[in-house]
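Just one protein chain is left out here, and the rest sit where they should.
For clarity, chains are labelled A, B and C in written order, and residue numbers in each chain start from 1.
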Amino acid sequence: MAVKTVIEAVREAMREEMRKDPRVFVLGEDIAERGGVFLATDGFLKEFGPARVIDTPLAESSIAGIAIGAAVNGLRPIAEIEFADFVWPAMNQIVGEAARIRYGTNGTKFVPMVVRMPYGGGVRGGLYHSQTIDVVFAHQPGLVVIAPSTPYDAKGLLKAAIRSDDPVIFLEHKRTYRLVRGEVPDEDYVVTIGEADVKRKGDDMTIVTYGLAVHYSLEAAELVKDEGISVEVVDLRTLAPLDRTTFLESVRRTSKALVVHEDYHTYGVGAEVAATIAQEAFHDLDAPVTRLAGPDVPAMGFAPTLEAEFMLSPEKIATAIRELAAY
Amino acid sequence: MAVKTVIEAVREAMREEMRKDPRVFVLGEDIAERGGVFLATDGFLKEFGPARVIDTPLAESSIAGIAIGAAVNGLRPIAEIEFADFVWPAMNQIVGEAARIRYGTNGTKFVPMVVRMPYGGGVRGGLYHSQTIDVVFAHQPGLVVIAPSTPYDAKGLLKAAIRSDDPVIFLEHKRTYRLVRGEVPDEDYVVTIGEADVKRKGDDMTIVTYGLAVHYSLEAAELVKDEGISVEVVDLRTLAPLDRTTFLESVRRTSKALVVHEDYHTYGVGAEVAATIAQEAFHDLDAPVTRLAGPDVPAMGFAPTLEAEFMLSPEKIATAIRELAAY
Amino acid sequence: MPTRRKPHTTTAARQAGAGIITSRDLLEMYRVMVMSRVLDERIWLLNRQGKAAIVASAQGHEAAQVACVWATDRARDHYLIYYRELTTLLALGLTPLDLLKGFLARDGEPLSGARQFPTHGAHRGVDVFSFSNVVGTQLPQAAGVALADKMRGEAKVTVVYFGDGAASQGDCHEAMNFAGIHRLPVVFFCENNRYAISVPLSKQMAIEGVAERAAGYGMPGVTVDGTDVVAVYEAVRAAAERARNGHGPSLVEVMVERLFPHTSDDDHTRYRTAEDIKGMREKDPIPIMEALLGRQRLLSTEAREAIWAEAKRTVNVATEEAEATPFPSAREFRAHVFADA
Partner (left out) sequence: MPTRRKPHTTTAARQAGAGIITSRDLLEMYRVMVMSRVLDERIWLLNRQGKAAIVASAQGHEAAQVACVWATDRARDHYLIYYRELTTLLALGLTPLDLLKGFLARDGEPLSGARQFPTHGAHRGVDVFSFSNVVGTQLPQAAGVALADKMRGEAKVTVVYFGDGAASQGDCHEAMNFAGIHRLPVVFFCENNRYAISVPLSKQMAIEGVAERAAGYGMPGVTVDGTDVVAVYEAVRAAAERARNGHGPSLVEVMVERLFPHTSDDDHTRYRTAEDIKGMREKDPIPIMEALLGRQRLLSTEAREAIWAEAKRTVNVATEEAEATPFPSAREFRAHVFADA
């Protein structure tokens, strides 16, 4: 096992699958000569040639639409949207079309494509390079939505996504790309789609989260450890289909739940998790299910002061933990 | 007061505002000569002329983008999206742009536009003429999202929307258009945006719902009345900003909550309502907050059998009421 | 590349000389057109009886649609159609029963199991795909289908059908641009009937037709008379050859009339003048085809009557069978959300 970053894990997952399966190819803006703005496809043009590493025009709707057509016709495209903020023009093709093709053709056609996109804030990205866009996809039945937090999960889940026969939205928190390192096996492996993971064991409460916030939550759990608060951290990993079993099982044991995410509070992913816990673990709860999420303002600001106000942090999470623990 | 249908109320609201304010104009597909596919703008071309009643090309992204530009430059456009299912190509302009312009210009520019769209099922519309698309808008801070259920509310809220200085998504359940009738005052009035409404008083449980499901819920409440179950029905009316006070107040009194909507269950509007109740009314609840929503399948089917399976009905709601009452 | 503004009509003489379409082909095409017309009329009837929820009629488009299929290879090519393609589907081999099951939403409907609107879904035999009601989405998808063929080195053509209305969508621009850059084997087949529901061409574009835009994507664009099977056949044939030989996409715009309102929910007297409605009848492709066959002495009165009688019989039988078929059961309602389901 070697220690890798998230972006390395992503790159290796794609490279290995492309080596193994000639149907897999990548398309997107600046992914060929440039190797992607985050270098996710660095070296791919040289290794796989221009037929399988396609620089597209600046036109996201067609990137998704072309990927759908190629997938329906037997290939396995991996489309890169340069930043999640720029996927909005492609919504019609992804949510309107890709999600419904298997269902609407009664199983005759299907769309084995992956749409990768860097998302999330904390990188001085301002209004249009910081967005979290997960719930829009996760709400649409027919789409698989994955949001890994570690290099191990990123690689294993991306490989599973590429091999899946369903359209997969693969969300990579860009702040984790180079910040987060972890062990990644040398041999081939996949992480099963649709399974949450307990990233830290604890007894007093359960944090349910995903993406960058997993790391912040783990740090927060360390911060409060000496205060005698034992926190379990569940990493959802897959947002749709949602693995309810893992977090329910945890909350039933700890009796308290804190749902944490970077995206806006209202109608966010956390609402579904909280509502599920409230309904399914009603009698096990010692306190109301609490949410800590991004503020309901239209976007993350560019100035560092504004960005910090919007973003989560280990400290903010620790404060929420203490409050819930004291309930 | 006269009895009107929902579509008449919508038409009158626009006509009266256009008569009063020369800045108000309508644009969309087939709204001029044709008067709109649902005749919402019937007679407008004749009364207001082609400069204020504009048939656009079939291009939803530009319909929204043009409305934004006109609004920023001092007009008050009302854009019609022919069916909510076709708004996906305009998502970038609405969610990516309109919602963030006031915030991103620090208050210098703003977008007083209304985007109206017929949504919802039960009209044999199949995959692409039945969609409910509310939560995608409601999740985005900066957008006002309205979904009225009665002619009175439709007219009063649409007038308020047209006069509002914020971008408003106005969702009209198309099954209510001609089905639902109700009294509408002859004189000018508005219904305040952001206020839910108790449509029926009751003591044993609170249904929180909106749109067509309000009527189904009221019917269901009648169905169970003789069984001794007294149901309060709260109509959200505005989905964003969400009026939490009204339904919390109700649930605190009835101690049981059933959240009902036509859209998919998972990550739907109901999740936020349920999560809010579970957090804020934790100690008042005698039973877990329950949700009854559309199934997590990609779309409503065309065959009547498939459609009925997807749709809500008074009977389905009555069953859910009985179960919750028995808890 | 030349853009022909004026619809190009082939004379019978020239066509006989070119000899590319046999008499047999012409008669077969006519048979499909008649079947389409008879079926279309039946569906309107079923709609008016409250049995068929919606109809988007192909009447007026029959010649163009049948000729396009004839000019391509249904055994290997891809057809991404839109909702007004009754004749295309018949020409590709679907039966009146298949289609009636769609309009009546009956069990076993082959394209979507009656999950979708009539004529929507995908077929397991011939590669016809009519996925969405959202106008224009098929265009980038077609570029993707063709890209896959090109990557595998398969000499297949992707024909993508769309209306004048769809040409206004951003997706149309993006698809044509990508196909042009990568010289993809696509035939962009635009059925220009001058209306997007009620919106006339003059409010859809500041030019005379969609083909004028082809140059902006580095591909040839032609406009042909869509009531003339030979003209359409030749134009599509040339475009398909070009595509199959690796020379890239083309745009073929056929000028047709939509002889009925947009769908059964529409009333075109609200927005078309009486003159316009009367005038378009002259562009009914069925009598035009009959005149062509008559000039070539390919169709006697008896033969013609026999073809119509046969079509009616077939449609009668199919209607009975479709009406006797139940709606699909809701049991399988959750199937095909994901691969394993």
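List of remarks:
In the analysis below, a contact is a pair of C-beta atoms (placed from the backbone, for glycine too) under 8 Å apart; a residue touches a chain by one contact, two chains touch by 3 or more.
In this text, all values refer to a predicted model and were calculated from it rather than measured experimentally.
In the complete complex, the hidden chain is touched by one of B:Ala59, B:Ala138 or B:Ile162, namely B:Ala59.
From the options B:Ala70, B:Val136 or B:Val251, the residue with contact to the chain not on display is B:Ala70. Among A:Pro89, A:Gly202, A:Pro241 or A:Pro314, the one in contact with the hidden chain is A:Pro89.
Contact between subunit A and the absent chain runs through residues 29-30, 32-35, 37, 55-59, 61-62, 85-86, 88-89, 124, 126-129, 295-299, 301-306, 308-310. Where subunit B meets the chain that is not shown, the touching residues are 25, 51-52, 56-57, 59, 61-62, 64-75, 77, 89, 92-93, 96-97, 100-110, 141-142, 144, 164-166, 241. Residues of subunit C that touch the chain left out of view are 168-174, 177, 180-181, 183, 202-207, 212-213, 215-219.
One rule holds in what follows: only the chains that are shown with their structure count from here on.
With centres defined by CA atoms alone, the chain at the far end from subunit A is C. Chain nearest the geometric middle of the protein is B, using mean C-alpha positions.
Between subunit A and subunit C, the centres computed from C-alpha atoms are 42 Å apart.
Centroids of subunit A and subunit B (each the mean of its C-alpha atoms) stand 30 Å apart. Looking at subunit A, residues 61, 89, 92, 96, 100, 102-104, 141-142 sit in touch with two or more other chains.
Residue positions of subunit C touching 2 or more other chains, listed in rising order: 112, 115-116, 120, 132, 134, 170-171, 337.
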